[in-house]
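Here the complex is missing a single protein chain, while all its other protein chains stay put.
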Amino acid sequence: MSDNVEALYQEIILDHYKHPRGATPLTDAQGESFQVNPTCGDEVTVGVRLDDAGHVHVGYEGQGCSISQASASVMSELLEGESVEHMAEAERAFLDMMHSKGAGEPNEDVLGDGIAFAGVSKYPARIKCALLPWMALQDARLKAGIDVDKAATSEI
Amino acid sequence: MSDNVEALYQEIILDHYKHPRGATPLTDAQGESFQVNPTCGDEVTVGVRLDDAGHVHVGYEGQGCSISQASASVMSELLEGESVEHMAEAERAFLDMMHSKGAGEPNEDVLGDGIAFAGVSKYPARIKCALLPWMALQDARLKAGIDVDKAATSEI
Amino acid sequence: MASPLDVQRIRKDFPILGRTVRGDRPLVYLDSAATSQKPTAVLDAERAYYENSNAAVHRGAHQLAEEATDAYESARAAIARFVGGRPEDIVFTKNATEGLNLAAYAFSNATAKASHGHAVDPRFVLTEKDSVVITEMEHHANLIPWQELCAKTGAQLRWIGLTDDGRLDLDQLSLIDDTTKVVSVVHQSNILGTVNPVRRVMDRAHEVGAIGVVDACQSIPHMPVDVEDLGADLVTWSGHKMLGPTGIGLLWGRAEILDAMPPFLTGGSMIETVHMDHSTFAPPPQRFEAGVPMVAQSVGLEAAVRYLEDVGMESVAQHEHDITEYALAGLQELPGVRIIGPTDAVDRGSAISFVVDGIHPHDVGQLLDDRGVAVRVGHHCAWPTCRRYNVPATTRLSSYIYNDRSDIDAALAGIRAAQEFFGVL
Partner (left out) sequence: MASPLDVQRIRKDFPILGRTVRGDRPLVYLDSAATSQKPTAVLDAERAYYENSNAAVHRGAHQLAEEATDAYESARAAIARFVGGRPEDIVFTKNATEGLNLAAYAFSNATAKASHGHAVDPRFVLTEKDSVVITEMEHHANLIPWQELCAKTGAQLRWIGLTDDGRLDLDQLSLIDDTTKVVSVVHQSNILGTVNPVRRVMDRAHEVGAIGVVDACQSIPHMPVDVEDLGADLVTWSGHKMLGPTGIGLLWGRAEILDAMPPFLTGGSMIETVHMDHSTFAPPPQRFEAGVPMVAQSVGLEAAVRYLEDVGMESVAQHEHDITEYALAGLQELPGVRIIGPTDAVDRGSAISFVVDGIHPHDVGQLLDDRGVAVRVGHHCAWPTCRRYNVPATTRLSSYIYNDRSDIDAALAGIRAAQEFFGVL
């Protein structure tokens, strides 16, 4: 097995894939988005809600490859209960990492388990898989009226 | 000037081009056909009539390059007043010559001045020019109900 | 029966097969159902055309134009011979997708023109009472054009379903009835590998007076096909899957049908006379070839056809049959692997889809790729077929004349390694 593919399939990714966290739809979502990767048929539906205390709640449901499903799991774990600012920051950091082609040091403070996806950025066909839930999140929070600093998100 | 182009523009062709014979429409045509060469816009209308004595009468009108116009002139001169059999024979001989790529000896008894077109067969783009009036003739005589031996004509 | 091909000799003609991928892994190319590789003879022919005879065809009075026209028409003749048709009945398109759209647009264009009082052949005019019949194993290229046609005319789209073992459910042939104006069906499925009894479907279409279309993308490259024998009115396929260049496809049509069809793409070279307010059109095939065509690609495709003729299409079919049998057996020996499509090599081509318990097809493909084995993953442009078999996607092996059993072995070993890696054994 090559180093690159080892980096792609980090233990942590496989773990999230086999034991997904938060993989249930949000029943009281304020915004929801269904996204699909037309080349491979991967699907995810992400729901989002902002509670009165300013905390974000994220739920999802989907089917697809290890990368897309683990990404959804990591994302929901990372954002659940966090602030809108944190969500915006994480979105930006995840995107930057995906477009880095493996260069640069991802920010573990912001991304948590998400840094495990750094290796995905070397596989152009898989970047879309990792981004799928994040695209759904972005669309869902816009539908929910949760806007964040533009610079953070306009480049997916 | 190359030998090939000398053979293309035989004196006799230039003479028919500059002094076309029979270049008037047949007022009492039994069949008439308008043909056009879509690549260069050459046009010819050929009319044909079979009189009670079994003689063919041919008239035409057109505009185009030296080859197409001379071909019409030679054709009308060759066929005017001749029998249907002669027309069929000439049609076949002219076609064969055009598809010969310069090989074979055209039959002067049948083709008369028409043998001057032997050199055209070396220029694929000009074969259509030389054939244009003959295609119109074929269509016109079919419209006039003048059918001839199939083998003679089906391959234009 | 063993393969009649000398694969090692053939491989020498395909420079790309000598390369390595993912570091130092020798390339094992098992994605020929997506696109085939090209032998040197094809690349040389294209280049020679550009270096010696390049010009616009059917237009110039100069020598290059003559030579280019000759090259283009000679390619048409070679392709016609290859499929048992007449050159006049072969239309060059950019790919098979254009060919299928050309077929579908004949109906929508005729329908729209008729509704504005223009004379058209009534066989191509659709109303809400009419139906269009396809199957549940069509490539999107033979599905969406018909969906669009129905959206534009109100006609009803019907499809013949599939059996659990990956075959057409012929009991549903009765869906083709008096309302049916066109039936379009794939000869060999690019996802299931199934070879369909198209003659039977076409005969049924003709019984009810419908026009019959065959998508031969996966059959003509892989077995001897005589277009007349298919019993269809229109047959389409692509050049890039049969050793030819990208950017060229073919449509064969029965002369009488082509002649009855209105033009599709319009512009230069497909006209007879043109005025500002009206035009008349050239006879087929020119009527369907507007604009400067893919001349160099036609020359490359002629070289591809000659290459295949030299190998011999009977031998190609026998070779692939051998590989298919070998691969089907090998896959079925692996625990946790399920074939989607026929599990034996009868009436079946070399495209083999499968799923592996506990591993998503995309991940299977990735791990094969890591070992140098190039396969395709996803829905293979046949998404409804995936749904029919309750899989989100599949991994697909597909071979051609330059593959042998060792390539299948590499794939099988890769699948086993993937199972180990994902811990699903």
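For clarity, chains are labelled A, B and C in written order, and residue numbers in each chain start from 1.
Just so it is clear, contacts are C-beta pairs under 8 Å (C-beta built on N, C-alpha and C of every residue); 3 or more make two chains touch, one makes a residue touch a chain.
Source: prediction; values computed, not measured.
Student: Report, in label order, the displayed chains that the undisplayed chain touches.
Tutor: The chain that is not shown is in contact with A, B, C.
Student: Using the touch definition from the top, which of C:I10, C:A80, C:L100 or C:A205 touches the missing chain?
Tutor: From the options C:I10, C:A80, C:L100 or C:A205, the contact with the absent chain belongs to C:L100.
Student: Specify the residue from the set C:T69, C:Q366 or C:Q419 that touches the hidden chain.
Tutor: C:Q366
Student: For subunit A, which positions touch the chain that isn't shown here?
Tutor: Touch set of subunit A with respect to the missing chain: 36, 38-39, 123-126.
Student: Residue by residue, what part of subunit B touches the chain that was omitted?
Tutor: Counting over the whole complex, subunit B touches the hidden chain at residues 1-2, 4-5, 8-9, 14, 39-43, 63-67, 69, 123, 126, 129.
Student: State which residues belonging to subunit C touch the missing partner chain.
Tutor: Residues 15-16, 19, 21-22, 27, 29, 31, 34-35, 37-38, 43, 46-47, 50-56, 59-65, 94-98, 100-101, 108-109, 111-113, 116, 118, 136, 139-145, 147-148, 151-154, 157, 159, 238, 240, 245-249, 263, 265-271, 273-279, 290-297, 362, 365-366, 368-369, 373-379, 381, 383-384, 387 of subunit C touch the chain that is not shown.
Heads up, the rule we're going with is that only the chains that are shown with their structure count from here on.
Student: Distance from the CA centroid of subunit A to that of subunit C, rounded to the nearest Å?
Tutor: Roughly 38 Å separates the two chain centres.
Student: Suppose each chain is reduced to the average of its Cα coordinates; what separation in Å results between subunit A and subunit B?
Tutor: Each chain reduced to its C-alpha mean, subunit A and subunit B end up 77 Å apart.
Student: Measuring from the mean C-alpha position of subunit B to the mean C-alpha position of subunit C, what distance in angstrom results?
Tutor: 45
Student: Which subunit A residues touch at least two other chains?
Tutor: none
Student: Among the residues of subunit C, pick out those that touch two or more other chains and give their numbers.
Tutor: Residue numbers touching two or more other chains: none in subunit C.
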